[in-house]
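Here the complex is missing one protein chain, while the rest keep their positions.
Here is chain A:
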Amino acid sequence: MFPPGLILTSARELTLEAAQSAGSARTVNSRPSNRDSPFAQTKKLLDSRNDREVLEGLRKVISMMYRSKPCLPFFSAVVKNVASPNIEIKKLVYIYLLHYAESEPDLALLSINTIQKSLSDQNPQVRAMAVRVMSGIKVPVISQIVSLGIKKGCADMSPIVRKAAALAIPKCYRLDPNTLPQLLDYILTLLGDRQYYVVGPAVTAFLEVCPDRIDLVHKYYRGLVRKLVDMDEWGQLATLRLLTIYARKCFPVRTKKMSQNKSKGFYEDEDKEQEDDNSGEEVQVLDPDLELFLKACKPLLSSRNSAVIVSTARCFLHLGTSEYIDAAIGPLVALLRSPQDIQHVAMNNIVAVCLVRPESFVGYAGHFLVWATDPPDISRLKFEILTLIFPHCEPHMKEMILSELEHFTRAADTALVQESVRAIGRCAQNESSASTRCLRLLLAQLSSQDGNLVAESLTVIRHLIQQNPQAHVYTVIRLAKNLDTTTNAEARASIIWLVGEFSSLPEEENIAPDVLRILAKGFADESEAAKLQIVLLAAKVYLHYLIRITPAQAEEASDAPSTQEVEGAPLHVSSPIEENGWQETHQQPSSDQRGPEPEQDSTHPIPLLWNYILHLTRYDTSYDLRDRTRLYRALLSNPQSTQLASLLLLAPKPIPHTPSPSENRKGLLIGSSSLVIGVEAAGADGVMGYEGLPEWVKEGKEPDAKLRDEALTKDAYGDRKDVPAARELDKAVEKKGLGKIGAGASKDKTLDDWLAEEQESEEGSTEETESESEEESSEEEESESEGDEEVDRLVKQ
């Protein structure tokens, strides 16, 4: 309370003060001219008896505090002002106290008594502040006092004090975990509070103090669900977290077979969803209480707070059926309207959802076009989404996505180019029908002058060819032609390797020896990477030649090696062309057999080429190259035994599959930091403190559903069905009218009541009729059960 005099004088005084403090603020900040005695000066101000001077001193101290200048020396001078009746002074002292109490526990303790007195102040604001400060002083000795203070706060008439009490609970717990049993009581009291903005902090407290005591929530579950919409954003966030865990632990997944016969399905329902053996689609059946929660979440999707939207999406993703997930997708996409910092996080979450349900994103493809202003992180994620939805799109949309990606292959940023080329590759891989189109697109890039782009495209092309080698014999020929013009070392190496993989083709189609011949000419000018591949190519070509001219051996080795060989053929086994290749190799030798000239080494060009390459590499400067050549030479030294060599050189290559870059984050919870940071940086377990959702509870192990309505049935409503709600309400109003004299009328009302009440009351002044109209409105506005509960509360009161 203010002394009345203060109010009277304040107008004039405050004007003066404004001028003064504006001036003083400036001196504090910009001009440390009166340096000689700032300390003494400030202290003098603090010791002053004039509120205005004290305030000014406090402001100086707070400024110093925020600039991390030492202001501990002022401790006693500041703290003794705690008893000041001036609320402004009090606030600043409290801020200081919270900041420094830990460093001066003994002195801080001296202030506790005064603060405790404030707990009984007339002004609820002062009481709330007292609760907050007391719990914020980190001196463990006072934990019991704090606990008592919270208890008092919990029973306070003013909701702002109860809110402060709820916020104080976790602080008290951190101060001294032994207070847990008492704190649990307080939390439960507050969870049942009528005020939605007391409940929010209470849920936060619950999550911090005893997140595992899900069993305590049953009674409040429905109340929480109902209040969810009216809570503030931060309360909603906490409640969503709590209820998500709760749902996982209390509602087992029930599925029902949708049988063809509808009526039968209906009867199944009646029979408590007994599963029968009817064939049919499995449909998830939501527990009515779970559905209540999910439905209550829906309005949150138009929240202005992005965190709420993502949290709601998380609920739907992990608890709901596909319809719910789909409902969340639009709002998620809408987050792209937010500032860039939020966009970045939102995009990560969108990708995570998109991995689960790509088809639902198709309609939003336009949102994921990359704008010129997008930073690289966002562009990358947008590409990923485009590739994820690609297989589900209409043809013209596919065309659009591909041209979009193609556009960015010409971007200035090399990282972006790389990403876009990879994205094209993923498109082709996920959708075989589009792969020729993609391949053509990529092949067109090969003529680019950007070496980086060429190399990246080739890598992707190589992967595509490996996935379906039969179809790409001519692609390889086309690639080989590019060897004339391509200068990028890695690109050349890639092409040569590919040619080598196709060296097992029958002679007429086989270009490998020819390519080798041409490459051998320019061998000295090649880069090391290309040289390595040329040697490998030579080895493969030579090996195939050896296999061909030694049919006897191939046959001798009979099935074992030959099957080996088939497996060892570069491309995978079951494919028909491979069979052909195998047959060809057999035919070829047989034709050789007719004119048996097994020792053709000296004249046939392939051995000559092989030897030539061997010579060239022997004198190369690279150790690595010489080493490898020695290896190949040793392997192939004996023309009769090709078995080991073919195992080594012609081993089947695993089909490369490039997963979507975020695939490895799939297991991480959306909305978490770990998801954004990624597995690579944060480790598979996520950031410290990361914990996934609990598994669904097993059917039969869930807590009884009746626990949830206990509060309703036990307390007030044996006769719930018999008595009309309206009559109940009337009764309650009477009782309540007597019951609440001291407490403010409006404190118990929910938001809806309050707003509805205005509709009711025609006159401007409603103070007298308030309680009545409230009840009427609750009767009208709320559903019956809700109205009933209202009565329940009132009755208890």
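The definition used in the following text is that a residue touches a chain if its C-beta (ideal position, glycine included) is under 8 Å from a C-beta of that chain, and two chains touch if they have at least 3 such contacts; residues count from 1.
Assume contacts and distances are computed from a predicted model.
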The chain not rendered here carries, per UniProt and among "MHD domain-containing protein", "2-methoxy-6-polyprenyl-1,4-benzoquinol methylase, mitochondrial", "Ubiquinone biosynthesis protein" or "Small ribosomal subunit protein bS16m", the name "MHD domain-containing protein"
Which of A:G149, A:P170, A:G223 or A:P661 touches the missing chain? It is A:P170
From A:K44, A:R67 or A:R630, the answer for touching the chain not displayed is A:R67
